[in-house]
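Note that one protein chain is taken out, while the other chains of the complex remain in position.
Presenting chain A:
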Amino acid sequence: MSLNLRGTWSIFTRELMRFLRTAFQSVLAPVLTTSLYFIVFGAAIGGRMPALGGVDYAAFIIPGLVMLTLLGETTSNASFGIYMPRFTGTIYELLSAPVGVAETLIGFVGAAAAKSLILAAIILTTARLFVPYHIAHPFLAVVYIMLVAASFSLFGFILGVWADSFEKLGIIPVLFLTPLTFLGGTFYSIDMLPKPWSTVALFNPIVYLVSGLRWTFYGQADVHFGISLGITFVFLAVCVTVISIIFKTGWRLRD
């Protein structure tokens, strides 16, 4: 079996082109949202907040904001990327092409992850306008963002295959992702929570993601970076497994 790398490349560039066709809204939306968060949480509320672990509150929320946008946008990008061809019927071409699970995933997920990196860069640049901040481990930060982006692209892919209506496509991010991210320590440190809740919070997987990114930024976090990394890898592995099963059985893709 030799992989059809040209096929992979075609999927990847086409997905990116789709993104660039709507570049204006793709860029404007995160810039606007991030600015709003900074105005409300950074400037209005942050001024009355103590520094957390030596990090100024406005700077403290940056990794959380990146995660908030990253998880939502990556999931919806990836899920739309595969749901739309199913919906319009253009998926026939992908299914009849000499591309398998590897080519398809690398193409779609790679493109979704690339878009996420662009988004993260835009958010970080916007944040710069509001707060001066310093990234302690820039290399690890980029790697970690890529890892999370890849994982949630895969998750979005599963969502896009599972959904059989636009409602279902939209409900998962609204019902699970956004609440869990808000509760996941975007705007606060877990140990600011009263006793039972700081333990309950540890069952929220997104706590580990936000914490992981925050560690790469400021060298300190709610949980050890190794644990964050481990949990991210487990999530990634679960998604890859589910997708392999989807392709093997043809579930929702082939009759």
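Assume contacts are C-beta pairs under 8 Å (C-beta built on N, C-alpha and C of every residue); 3 or more make two chains touch, one makes a residue touch a chain; residues count from 1.
Operating definition for what follows: contacts and distances are computed from a predicted model.
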Original post:
UniProt name of the unshown chain, from "LutB/LldF family L-lactate oxidation iron-sulfur protein", "Transketolase", "ATP-binding cassette domain-containing protein" or "Sarcosine oxidase subunit gamma"?
Top reply: "ATP-binding cassette domain-containing protein"
**OP:** Could you tell which one of A:Val55, A:Ala78 or A:Val99 touches the chain left off the display?
**Re:** A:Val99
Original post:
In terms of residues, what is the contact footprint of the unshown chain on chain A?
Top reply: 1-2, 4, 6-7, 9-11, 13-14, 17-18, 21, 85, 88-90, 92-100, 250, 254-255
